[in-house]
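Starting off with a structure, shown below.
For this depiction, one protein chain was excluded, whereas all remaining protein chains were kept in their positions.
Note that the chains are named A, B, C and D in the order they appear, and that numbering of residues resets to 1 at the start of each chain.
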Amino acid sequence: MGFVELDGVGMTFRGRTGAYEAVRDFNLELAEGEFFCLLGTSGCGKTTVMNMLAGFDRPTSGEIRLEGRPVRGPGADRGVVFQGHDSLYDWLTARDNIAFGLRLRSMGRGERRAIADRFLNMVGLTGQGAKHPSELSGGMKQRIQIARALANDPRMLLMDEPFGALDAMTRAVLQGELSRIWSENRKTVLFITHDIEEACALATRVGVMKRGPGGTLKAVVPIDLPFPRERTSDAFMACFRQVHALIHEEIHPHE
Amino acid sequence: MGFVELDGVGMTFRGRTGAYEAVRDFNLELAEGEFFCLLGTSGCGKTTVMNMLAGFDRPTSGEIRLEGRPVRGPGADRGVVFQGHDSLYDWLTARDNIAFGLRLRSMGRGERRAIADRFLNMVGLTGQGAKHPSELSGGMKQRIQIARALANDPRMLLMDEPFGALDAMTRAVLQGELSRIWSENRKTVLFITHDIEEACALATRVGVMKRGPGGTLKAVVPIDLPFPRERTSDAFMACFRQVHALIHEEIHPHE
Amino acid sequence: QNAPIKMTIATGVDPSFAPYYVAREGGFFTRNGLDVTVNTGPSGSAMIAFLIGNQINSAYGAEQAGVSAHLVDPNVVAVAEGTALLRWISVLGRNVENMEALKGKKVGVARGTGSETFWLSVVSKLNLNPADYTIVNVEAPEMVAALERGNIDAFAVWEPWPTRAMRAIPNTKILVSNEQIQIVRNFVYMNKGWAQSNMEATTRMMRALIQAQEFIASNPTEAAAQVARFLRQDRAFIAELMTKVEYKMNLTPDSVGNIQLAIDQLRGMNRLSKEVTPAEVIWKEPLAAAAAGRVMI
Amino acid sequence: MNSRAATVAGYLIGFALLFAIWHLASVFIVRSVLFPSPFPVFERGWVLIADGLLQESVWASMRRIIQGFLLGSAIGIPIGLAIGSFRPVRLLLEPWTEFFRFIPAVAMITVAVIWFGIGEESKIFLIAYTTVFVVVIATAAGVGAVGKDKIRAAQCLGANKFQVFALVALPATVPYILTGMRLAMANAFVTIVAAELVASNDGLGKMLWDARLFMQVEDIFVALISLGLLGFATDRVFRLLIRAFAGRFNPTM
Partner (left out) sequence: MNSRAATVAGYLIGFALLFAIWHLASVFIVRSVLFPSPFPVFERGWVLIADGLLQESVWASMRRIIQGFLLGSAIGIPIGLAIGSFRPVRLLLEPWTEFFRFIPAVAMITVAVIWFGIGEESKIFLIAYTTVFVVVIATAAGVGAVGKDKIRAAQCLGANKFQVFALVALPATVPYILTGMRLAMANAFVTIVAAELVASNDGLGKMLWDARLFMQVEDIFVALISLGLLGFATDRVFRLLIRAFAGRFNPTM
């Protein structure tokens, strides 16, 4: 029995324009401590899968289990980094946003502040803790979101293109931090990205989705390389090419 | 006299947490038909510069001129692709969002639809025109925004990380389309990105900003390669390395 | 010396309720060992309803309202006739000479108030045909505006409206005054349950009101000044209005007649939920206890 | 379907509870002749319905409410949009709206009669008067809350001030306008009672005033309950119409 099991999961949206089957028969098992990267073309259903695993939406078919128990709703055991910045609290400073989860557990003010500042530091926003979200740039907001999820120290992390709006350098730094946190605590991670190199650098397994309608898991590539990974090594390059081929095939199926 | 001139432009935000000088003494001249890529670390002031050029914010010092006349406000001559998706109209379908600018010019319904469908096609969303923004994935929303700006056929395009939330393949397709449109009509483009390869592939010149506070233009690299560019060529690689070094230096100034 | 007895009474703002105001402003309540709070509302009749919940101990108002309240709660009783409104209500016409000329025209009447009672009496006393007149329901304060605008050609309403209208609008005159038709009377009401268990206070209040009435009769100018002060109104205006009424504080066959008339009128309007007699509505003990000579029934 | 059944069940339970509490209050707590238990009130209501009197009053009042409400909304929406969109308009008109909205309709009766006479017009005027300010404020607040990127996008697609107003501010403000109209509807119901104080021969307001004058407690409560239930029903219909016609503007309502 895996830590997380997605068992024949499907999701059909019913809207004004009729029904749309976004995900069909999605099967996946994650062991505890795995770092799973999910790739796929835009609109194939990645966010939809993540929303179901987080417990925000109920699958319209199939079942999702966490440690054998069906997922019924969101919980502090699964920290989420959302696509977009709507999830930040406009009325709180960057620091208070990061400390929000700690406040929920009635942690003392001083301790909260110390932890929040540590994570502000980690995402490269030292000294910017007093700004409100409306005073931050796009990439800064995204980093606050990441810091908020990490500061809460969940067992599992669900991250939807967390580094999408960041420059290469900031991105590399955060990749390193995430990898370090993961190796130290062996959290289970589901990581959505469009960056194949990023996926190959971080993941223990990479999953590629078929495009929609009826998006589903098309192939899973295990990456058995030691951390930290040497991105110029031949083994890394081989992985990269394998994943790249899978995605390319998806875009141009007849070539 | 350039087509666009930014002359000693500065921007200081005054908020509850005091004043913050985001941009200082920014100087740049763009010739008509140039494709200028602006790079810089997250939070260095790229969006701020673009907002001033678009006419949304007035610089607190210096002046911006378009064809010699000071910019006083936004206009249809400068099409903008925003960072984030708040600018889409939730109450309109994807197709009507794309056709919004055409409707403003009282173009007939049929013609509008035909143009909108052409651009839907171009961004890979054929047949999805009837969906509303809330029914679209993050990447799909971004593509609708791009299509909306392009469909309006402005003289100048201001694009803030337009391809940020897209997978490599969709991104490559759109880069190709943008490059083609640009070569055909020689629009002037200001393009903000974090992807150095993307910048080198598209731009006639690449600008790198110094990090804030007081972010400003640090260096400009002209890229005199013919289009379409061969990304594996030595000349391309040289450009890439040059820009990469500039940015790297910015992150680790003392190395 | 005992602490003064606390009481709450309520009524409208109108010189026809002068005994209340004078008893307070002239200190008659205090001299009788009462500490009285006088509350005012839009009309005396509206305040009678508060006797039902025993929110107040006494009220001052018209017959119909008293009978209506008595029907809901038999504890609401009339203890004295307070004021006879001699030249108080009139039919006032604009561009019409007499009741004959008013035929086929529109008359403003404030439904459910003394205005309506009066109009019904005019019709029956002068043997008019009600079908000859178009009745328009208008609240008293809007009468003048309606007349001015030509929405109505005449109205039947109490002072100060007729006086005001005659001053403000040309070609207006009083067609009928209530002196020729029917003397309307305002009564003092009490909650019988409360009064019986507070007989001492009740008697003292009756005594204070009688003294106030006598004071008004003997010192009309000073009384008018007191009323004007209480109402924050112009002195001369109040004095003029006070000449149109007579303050009584007694119970006479006329009082009984008016209560009977009110009962009949309510029956005619299909508003009488059960039969009552004036003897049930009037309770003479308190007045008898204070001044036996004033009870003449 | 299931959710609709839950809604109806919730409403039924809610109303049943309301009447149960009323009954208990009238029997055990208040015990005043002025506060009847629900049964004599329902009985009286039934009599009035059998006589056709209640329907007549309801119809007369509803006609006035709807006319005044629609008139008030039709005036209030454009004014609110203009106040929210154009600073000079705001500065000039705000003293007016912010002044008049605190002046009660009941105090405007005399003025209404002077202008419109004692007929239907003055009643409709009073209801429109009471509707218009709520709609103005809610609409202006809505315009203020339109995301600035939405407006900027329109501007750089070439929209002039009027187009931003009509094609962005208006549709983006629809949820606020509708909330404002829902709130204003209660004002219209409240004001009908004051309006029917002026020279009227029918309507629930007149029924209420008459009943008050003659202390007919059951009639008072019949009128009150009619107003409450009518209001409830009108609000439901309004929401249904919103869902049907304007749903895409308003995912949350």
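Basically, a contact is a pair of C-beta atoms (placed from the backbone, for glycine too) under 8 Å apart; a residue touches a chain by one contact, two chains touch by 3 or more.
Only a predicted model underlies this, so the values are computations on that prediction, with no experimental measurement involved.
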item: Touch partners, limited to displayed chains, of the chain removed from view; value: A, C, D
item: Residue in contact with the excluded chain [from D:Val41, D:Ala60, D:Leu81 or D:Ile137]; value: D:Ile137
item: Hidden-chain contact residue, picked from the options C:Val144, C:Met190, C:Val227 or C:Val295; value: C:Val144
item: Footprint left on subunit C by the chain that the document does not show; value: 8, 10, 12-14, 38-43, 47, 49-50, 53, 55-56, 140-141, 144-145, 148-149, 160-161, 164, 168-169, 231-233
item: Touch list for subunit D against the chain that is not drawn; value: 6-7, 9-11, 13-15, 17-18, 30, 32, 34-35, 88, 90-96, 98-107, 110-111, 114-115, 133-134, 137-138, 141, 144-145, 175, 179, 182-183, 185-187, 189-191, 193-194, 208, 212, 220, 223-224, 227-232, 235, 252-253
item: Residues from subunit A at the interface with the omitted partner, ascending; value: 54-56, 73-76, 78-80, 82, 84, 86-91, 100-101, 103-105, 132, 134, 148-149, 152, 154
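We take it that only the chains that are shown with their structure count from here on.
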item: Most central chain, judged by mean C-alpha position against the global CA mean; value: D
item: Gap in Å, rounded to a whole number, between the CA centres of subunit C and subunit B; value: 83
item: Junction residues of subunit C - those touching two or more other chains; value: none
item: Set of subunit B residues in contact with two or more other chains; value: 84, 132
item: Graph class of chain-chain contacts, one of line, ring, star, complete, other; value: line
item: Inter-chain touch pairs (all); value: A-B, B-D, C-D
